[in-house]
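The full complex has more chains than appear here; those shown keep their coordinates.
Lettered A, B and C in written order, each chain numbered from 1.
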Amino acid sequence: MNKKLLDTIKILSQIESSKDVCHEQGNNYAMPSTDVLQEIVGLARSILFPGYFGDSGVNSQTMIYHIGVNINRLHLLLAQQIKSGICFNCPNEKINDVEIDRIGNEKATDFITQLPEIREKLHTDVIAAYNGDPAAKSLGEVIFCYPSIRTISNYRIAHALLKLDIPLIPRIITEMAHSETGIDIHPGATIGSYFTIDHGTGVVIGETAVIGNNVKMYQGVTLGAKSFPLDEHGNPIKGNDRHPHIGNDVIIYANSTILGNIKIGDGAVIGGNLWVDTDVPAGAKLAQKR
Amino acid sequence: MNKKLLDTIKILSQIESSKDVCHEQGNNYAMPSTDVLQEIVGLARSILFPGYFGDSGVNSQTMIYHIGVNINRLHLLLAQQIKSGICFNCPNEKINDVEIDRIGNEKATDFITQLPEIREKLHTDVIAAYNGDPAAKSLGEVIFCYPSIRTISNYRIAHALLKLDIPLIPRIITEMAHSETGIDIHPGATIGSYFTIDHGTGVVIGETAVIGNNVKMYQGVTLGAKSFPLDEHGNPIKGNDRHPHIGNDVIIYANSTILGNIKIGDGAVIGGNLWVDTDVPAGAKLAQKR
Amino acid sequence: MNKKLLDTIKILSQIESSKDVCHEQGNNYAMPSTDVLQEIVGLARSILFPGYFGDSGVNSQTMIYHIGVNINRLHLLLAQQIKSGICFNCPNEKINDVEIDRIGNEKATDFITQLPEIREKLHTDVIAAYNGDPAAKSLGEVIFCYPSIRTISNYRIAHALLKLDIPLIPRIITEMAHSETGIDIHPGATIGSYFTIDHGTGVVIGETAVIGNNVKMYQGVTLGAKSFPLDEHGNPIKGNDRHPHIGNDVIIYANSTILGNIKIGDGAVIGGNLWVDTDVPAGAKLAQKR
């Protein structure tokens, strides 16, 4: 270690240098950990789809033991990460240790009790993918191989956590799926049953998007914001409704871009490579002009 | 563990709840394991490109030892996963343990004996990428850094396994590359020598696509199905020929979408951002109208 | 191990078979190792954004110790990988062990002393992402969840290494980010402050691209080469300036393709799904015709 390195250590450790890039977490809790959240997602997947994720030797007789152990650990880790998430945004003085502990444990329990319902919804997504793709040989192949299933799993997990008012954690979880599959679904989006995305790389579904039941989309589809109102400082106003609402039974083909707080009616079919920023009536069929 | 968690464990372990999402594997074999398949792909890559993948200290003198050890382990793991793949689709009563063992070992051997040929093909792909990209400084850089090489490696491995009638496993292996690179090639596709994809994110190559020799494509290109005939239940008929056939010496620029069982003739050049669903004659040059 | 396997080991270990696919590294140094480079990127990220990457328990009091330990290890590993990179391209006889050692240690030190400056630049990128996205709730969320931050971190690291004339290593590092996020930035590109990419999957930024300050782009944008001059063998001439130069304060919407050594003037706005291969004047607003 020469002097240059020792000096660099000092510079990089100065508070001023690290302001904004090193968060001062409330109450001395650790920050959320992407490693632990990765394990949490792995546990949740192995509970939802036993054998497909986690221990590949699980069968119907031993499933209860594996699910028991995994839920036990999931609760422990999730309660801890929820606490870290809550403390990320709170000023130190406002935090009460005992209260935070109670909330962490309670919300982790609340989430876990929703897993049967989440599994039911995901079951519909698996069926939709199987029915919609001539290349799919079995439901099992869909669960094993379809990136949409892994992404929608993360989305449905993250969405449930967001509904429990847990900050930051849900967004990290959907971004993990984005990294894994190239499909970027914001946890705030609302998505119905029997949802399927084929191939999926490049798909973007924004925070305030709403998607009905039995919707299918292909790779490269964007449900984005068209523009957003700025505040007096010229910065976007956070949180207003700015993404498309998609009805039931809609198909959107590859690489189409649907922008703004518009409505795509039930049963509409949007062709590929289209740019859509106005309402589309129910049953309409849009195709690229050539 | 409060009562809510204990109840949730019970609900999630009920057979009815887990039907479809927990596969009952034939003959008490474990299910295919994505972790083991990940190791299998790693072993195969380290055999095909010694030093680039696996132990970075390999050199020409020690290569035989490393390849020996890696093939030994590859055979062990692959035989086991082939058995798991076969048992995934078979009803219990039809499986004979001794026979499955024999098949697993035999097919794993068959696959491994094809590795020299697979390496030769991949060698042509490396040369094509190097020759086709002004940014490529050496063949070594191509092997280390080009996502197309990793994807095409997985594809050529998976395609060989599919030709050996091994179910499920090949599809998991190409999806691993899809997750890693954003390039989604179905193991059923047929692809010639000197194949190269630049950047590659978002590329989709469907199950029944056929690609000649010396074809080059860019990111975002889709070789997809346009539509597919439905059976009497309204579900797609599985397996029919529904993807493009691409001739030799074809170039397809970024984000173009080629759909349906059409023919792109030898030497054709397809410009970027195009939507093509009819045959293109040999030597044609298509460009986006503006 | 049957005879077929033993024969295959022999075939795959023959020098002729493995020429090109097994590099003979100069001076018996190990080849660059993607595993070690992965650790290097992890260390650099944990130094740049303490607590967000690496140990999640870091706080302002303990930061100096963690940064000290991480810089110590980063220097050790990076010096070694720089040596491996240098020896990758050198013929054996030209390499002097002592000299290589000195160079490796010196360049690793040089790189590390640039980390404070790299952190400052990344800080501007974090602010730009936060300001530009109504969905972003805090700077912390941007660092944790935005793929553009991870990609631009790798890019800025790799660019600094490239400027130190280190071969191969920078390209491997940006490709790691490409694999992780779907955003493919060549380390040779030149990128100003306050740079942000939203969602980002499918973005490609080529080797000789130049990007000003305060530029924002969306998923699927390509800054590519249009065509490139061939040498007498019909192969592309390496290294000439062939990518777009983007001014300050430019916005490029999703899936637009900007090709060739053209100029996009300050303040220009390029709409989505566009194909641009000619200069765009400052302040111009391009939109897809429909």
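Annotations for the structure displayed:
FYI, contacts are C-beta pairs under 8 Å (C-beta built on N, C-alpha and C of every residue); 3 or more make two chains touch, one makes a residue touch a chain.
These numbers were taken from a predicted model, which means no experiment stands behind them.
The complete homomeric complex described by this structure file contains 6 copies, of which 3 appear in the displayed model.
Keep this in mind: only the chains that are shown with their structure count from here on.
Annotation: the chain A:chain B pair of sequence copies touches via predominantly different residues, less than half of the used numbers being shared. Residues of chain C in contact with two or more other chains: 182, 201-202, 220, 255, 273. Interface residues of chain C, counted against chain B in their complex, comprise 1-2, 4-5, 7-13, 15, 17-18, 20-25, 28, 30-36, 84, 88-89, 167-168, 171-172, 175, 178-179, 182, 184, 186, 188, 201-202, 204, 206-207, 220, 222, 224-225, 228, 235-240, 242, 255, 257, 259, 273, 275. Chain A contributes residues 47-53, 56-60, 63-64, 67-68, 71-72, 75, 109, 112-113, 115-116, 119, 122-123, 126-127, 131-141, 143-147, 180-182, 199, 201-202, 218-220, 254-255, 272-273, 288, 290 to its touches with chain B in the complex.
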